[in-house]
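Only one protein chain is missing; all other protein chains are in place.
Per-chain numbering from 1; labels A, B and C assigned in written order.
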Amino acid sequence: MRFFSDNAAAVSPAVLDAMVAANHVDTAYDGDALSQKLDGVFSDLFGTDCAALWVSTGTAANCLALATMVPPHGGVFCHSEAHINSDEAGAPEFFTHGAKLMPLDGEGAKLTPDTIIAARKAIRADVHRVQPHVLSITNATEYGLVYTPDEVAALSVVCREHGLGLHMDGARFANAIATLGGHPGDVTWRAGVDVLSFGFVKNGGLSAEALIFFRTDLAEIARIRRKRAGHLNSKGRYQAAQILALLEADRWLDNARAANAGAATIAAAAGDRLLYPVQANELFLRLTADEAATLRSNGFDFYDWGEGEVRLVTSWDQPVAEIEALAAAIRALGAP
Amino acid sequence: MRFFSDNAAAVSPAVLDAMVAANHVDTAYDGDALSQKLDGVFSDLFGTDCAALWVSTGTAANCLALATMVPPHGGVFCHSEAHINSDEAGAPEFFTHGAKLMPLDGEGAKLTPDTIIAARKAIRADVHRVQPHVLSITNATEYGLVYTPDEVAALSVVCREHGLGLHMDGARFANAIATLGGHPGDVTWRAGVDVLSFGFVKNGGLSAEALIFFRTDLAEIARIRRKRAGHLNSKGRYQAAQILALLEADRWLDNARAANAGAATIAAAAGDRLLYPVQANELFLRLTADEAATLRSNGFDFYDWGEGEVRLVTSWDQPVAEIEALAAAIRALGAP
Amino acid sequence: MRFFSDNAAAVSPAVLDAMVAANHVDTAYDGDALSQKLDGVFSDLFGTDCAALWVSTGTAANCLALATMVPPHGGVFCHSEAHINSDEAGAPEFFTHGAKLMPLDGEGAKLTPDTIIAARKAIRADVHRVQPHVLSITNATEYGLVYTPDEVAALSVVCREHGLGLHMDGARFANAIATLGGHPGDVTWRAGVDVLSFGFVKNGGLSAEALIFFRTDLAEIARIRRKRAGHLNSKGRYQAAQILALLEADRWLDNARAANAGAATIAAAAGDRLLYPVQANELFLRLTADEAATLRSNGFDFYDWGEGEVRLVTSWDQPVAEIEALAAAIRALGAP
Partner (left out) sequence: MRFFSDNAAAVSPAVLDAMVAANHVDTAYDGDALSQKLDGVFSDLFGTDCAALWVSTGTAANCLALATMVPPHGGVFCHSEAHINSDEAGAPEFFTHGAKLMPLDGEGAKLTPDTIIAARKAIRADVHRVQPHVLSITNATEYGLVYTPDEVAALSVVCREHGLGLHMDGARFANAIATLGGHPGDVTWRAGVDVLSFGFVKNGGLSAEALIFFRTDLAEIARIRRKRAGHLNSKGRYQAAQILALLEADRWLDNARAANAGAATIAAAAGDRLLYPVQANELFLRLTADEAATLRSNGFDFYDWGEGEVRLVTSWDQPVAEIEALAAAIRALGAP
């Protein structure tokens, strides 16, 4: 029973069906009928004009976004444990041609306005220091916490004051919206987000993420850079089909709700073992090595996350029986 | 009836079936069972140890290959009409961090040893001149010509003498092999090719190309650079599945033979209109604007290719009726 | 007697005197009194507001200029024998993060509006093709020809129509002005030049070139990029001192006139051997191998420039006796 990562999950049958349905001759690259729908569909979803590009990975989405927002000589504020800083193999530096990630700290991989203000103030404004141009936040964060619309809006006020663009890495954006419950525009453009990496692959997709530009002027550059990065698939319709299938009938939300519900069930069992509140589909637990071994011997797979800590991730398609079995197994460990 | 591009063709049902069959939980990235098979399967196919990576586009395959073979301060010999020089939006410069493409001329986008020798000789060996490190050739070429094993071997002799790596862009490698008829090792590693971009997407695939390292020492860097370029799909098994499906039962060869046969049928009708011999699935024809308009009014779509010239591309799944209709329509134009 | 290159010449005593005179404590980098004068002095010289940065080489000047005018995904039109394309070791690609140089042809390394128009027209405007953003011309050209104000203005009209910035590599700008005889603004900003690399090192300087932004909005980026390229000398006053010394009392013009006069004397002797009109301080001559050997045996050093051709460069400080000796030696060779 795999609680390693939502990346390991299967693909939604609706996605595969949509890809099969797209299997006919059409214009290459993103000139096909499905790809051409994306701008409109996302504009409807978000309630504002936006430009939407499919790309095949979250890393590509994040880095293409950053490449439109920061010059090679600029910097990017982000959390020190942000995916862009820790797990993307230097892709942000590659796509931006050497912009500097400026890691900041914050509980649960969340950043606050005060942190940004202090960091900005500490950088002397001269040619010897790299000047920040963007703030990138992750929602839900790498520790499964969710930024509320108010929190994002407060950050964006700081961004505007200091000339910073605001990027949201939404690899688990669906999980955040499932938790927040409101309109997806509230925590994005209405709160000042310029560009959103809207993740689908962890949530039932196969190989398509959406890169959403609320600042549509940036999208044109992104389209060029996508090709230049080898990310303009020649049969783009199979990319668009995935995204459209997940947007249809709110499948993306249903999937995220299922994953979140699984996490909530386990969280209830974990109680004081939880290192962070569980607001999405990731759980970080205190477990001794013996306890972890016990769970593993019962068939549960998951990552260690530092000394005496583990990470568990639930997926959109995780069988309820697996969830309940894990909850029971954690309860059986007794108090931490 | 589309003769624009083999990029517009549908995906082989076997590929989609294989993707559906892969739709279960597995290890993320390229740790899954299917991805792990690739090295072995390609080593068997080519009859030598090789390392194989899936990537989602031909541009990514070519540029990752080049990035392992040329330093940022080096150069790449290629034909002036090579895809890497003309149609990849500067992706080679991006992936290599600014290496210089050094375009050379040659009939039908083919290069000869003499051209390489002359070009190399013209570059003074000092720090003021960019020094070439790689030769990249395309097989079949951008004009549908096929390099024979002897021709490639002759180029590789020059490469060895001048310290150049040898890359083959095989976006239509299958079509070349279908024409050559021999073992795929003959025109690649046995002829001195170091790295091959082995195309599948134009030949029935969906989003998976194979990057084949006959110099396996280069593959490790390519694996890092693939991630750094955002090309390490998190659900890599759906990438591997495509390639495996096309390799199975020689589907890749059958598909290429079908496309080539279509081109041959049209070529027979085109006669003196042909600008180049037809050795793969592309045809370049002399057509007046009126003649082109006549064909288009009969429902045939294709690209103009300069003044009085057009390009036609046949696909693996092109209905025979379409092929015959086009051949008949060209015959009906009369002598050029 | 060296006719290799004006790079080999000595430094003007006035330059060394000015450096000695600057030898006292002052603010570091470009905060010193001399560096702070440059914007004003060049604005006076050119008769318009401009921003001026010292840099230590012509390569740095050209490449910093280009880096402000073309994005990494863009292209630069230039002559195929332009210094930036042939002799700067890929520095333009480095500073621009991979922009593509697009070499064009033209007699004597000069470009014409028709060439630019045809080249621009040949590039399909889509994401697969690198789009040009700048035209870079050299004045005097690499073959010693001079663009007139009218010729530059005609090119700039094309640039404006096609959204191209206009850069002038003026490694031998002084020699061009010495020949043209007019106001230095006429062939630069009044003719539509956006950025000028104004060379001093070949003309009596030691290690300081001036990068002149007539589009002053670009200068701010250039100041950042200069530091990022390691070109912000910590003791910048010695850089500014060189330039100011050469501008003072029109030394830059006197030096260039002297070099040009030397070339004119030799040109008169060379007659039909000249491959190009001599408009600055470079001469390209038809010489058989035997004739070249004869000259060398008489103590004249110079470069071969392809089969049966040589290049001669005169310098600001070349003794008249050397010039006359060479002229006589060429005459003595007889008719070509």
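Throughout what follows, a residue touches a chain if its C-beta (ideal position, glycine included) is under 8 Å from a C-beta of that chain, and two chains touch if they have at least 3 such contacts.
Fair warning: this is a prediction, and the values are worked out from it, not measured in the lab.
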Touch with the missing chain holds, among A:His97, A:Arg172, A:Arg190 or A:His231, for A:His97
Among listed residues B:His79, B:Arg190, B:Lys227 or B:Arg273, the absent chain is touched only by B:Lys227
Omitted-chain footprint on chain C covers residues 2, 4-5, 7-11, 13, 16, 19-20, 23-29, 55-61, 63-64, 88-91, 94-95, 201-202, 206-207, 224, 227-235, 238-239
Residues of chain A touching the missing chain are 72-73, 75, 86-90, 93-94, 96-101, 127-130
Per the touch rule stated above, chain B touches the missing chain via residues 71-73, 97-98, 127-128, 221, 223-228, 232
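Here is the rule we go by: only the chains that are shown with their structure count from here on.
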Chain centres from averaged Cα atoms put chain B and chain C apart, in whole Å, by 42
Rounded to the nearest Å, the gap separating the Cα centres of chain A and chain B is 34
Chain A and chain C have mean C-alpha positions lying a whole-number Å distance apart equal to 50
The positions of chain C in contact with two or more other chains are 72-73, 97-98, 127-128
